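Contents: one structure, followed by commentary.
What you see is the complex with one protein chain gone and the rest in place.
Right after this comes subunit A.
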Amino acid sequence: MSKGSVELIGVSKRYDESLAVKEINLKIPGGSYCCLLGPSGCGKSTTLRMIAGHEAASDGDILLNNRNVTDLPPRERGTALMFQNYALFPHLNSLDNVAFSLKISGVSKEERHSRARKMLDLVNMERFAEAFPEQMSGGQQQRVALARALINEPEVILLDEPLSALDPFLRARMRTELKRIQQKLGITFIHVTHSQEEAFALSDQVVVMNHGHIEQVDTPVGIFTRPRTAFVASFIGGHNIISGKQQNNQFSPDKAVTIELPQSLHSDALQERTVSLRCDRIRIASQPFEGALKAVARIEEVEYLGSYIHLKCQVGEQLCLSVYQNDADFLSHPFAPGDSAYLGWQNDQLNPLQ
């Protein structure tokens, strides 16, 4: 296993009565980019802070390179934390901010400054060595904070919502930058975010969390094509979640609607079933076509979103499906609210949820 692997074994965090993190188990391979994704309050930041050593785990073990670091102080773990608001020291310029930990450990001024300069160079901030935090923009402060995190050659960098304070344009640029630096250094990045776009763009591994436990761990492709739970499917967006009764391979979310499930989901007994279906995998047409649902759908809402169009369709009484239609199809035959339409999909697109 390469350097910088992180493993959480049955880790919990309890605050008074409430459990912020519930016995999570997670393996992050060394040198990978891992995103902890979830809504606010899901325990992702707490998990990160426990790995960093700023929060003591109430239960369980944290391994770094197969070494138990659960009770070690932050600096002895070989991790470095980058804070959401950057937490640069306002009384120090960029160079001294980056060199801070070297100063603490008693490295001579010349050496620490030359090493700090190299780090500033890595994040393209060498021109701002003398600038104080208040003289720099958010993006610039971010780079300096990254350089400060990198100076001790940590094996794991922990980033707490690093991009959320930036404007969208800068966010995209810093995202690329983070990935570039991670690949250049080959160290483990663990990145907490609530933006699935960020997580998908950066990660080798996405960990979706909710209410203090892990919902799913997979690659971005795995998460998007095969969400494991209804929470994951709704959190990442772009999915319809359909619940109903199933017998054999006939699935009926509504009295008037029967959907044929793929053979792999066959069940003899009558049971409840929930599946997800990607919005962009639904074919929509004004005329019936081969494999279309028998029931006619009524268009409720039309939203133009640039490269695609979001159509909200009502099928029967209870089934409401969102359909993403590409703009070329839409513009050649535009739907309007109130129109009737036929919907259809390949039945292997139906993804079972737990």
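The working rule: contacts are C-beta pairs under 8 Å (C-beta built on N, C-alpha and C of every residue); 3 or more make two chains touch, one makes a residue touch a chain; residues count from 1.
Assume contacts and distances are computed from a predicted model.
J.: Looking at UniProt, which of "ABC transporter permease", "Putative antiporter subunit mnhB2", "Transmembrane protein (Alph_Pro_TM)" or "RNA polymerase sigma factor" names the chain that isn't shown?
T.: "ABC transporter permease"
J.: Identify the residue among A:Lys103, A:Lys179, A:Arg226 or A:Lys312 that touches the chain left out of the display.
T.: Missing-chain contact among the listed residues: A:Lys103.
J.: Going by the contact rule already stated, which one of A:Phe83, A:Phe132, A:Phe200 or A:Phe330 would touch the omitted chain in the full complex?
T.: Residue touching the chain left out of view: A:Phe83.
J.: Return the single residue from A:Val6, A:Ala20, A:Leu36 or A:Ala52 that touches the missing chain.
T.: A:Ala52
J.: Take the complete complex as the reference. Which residues in subunit A touch the chain that isn't displayed?
T.: Those residues of subunit A that touch the unshown chain are 52, 54, 73-75, 80-81, 83-85, 87-91, 100-101, 103-105, 148, 152.
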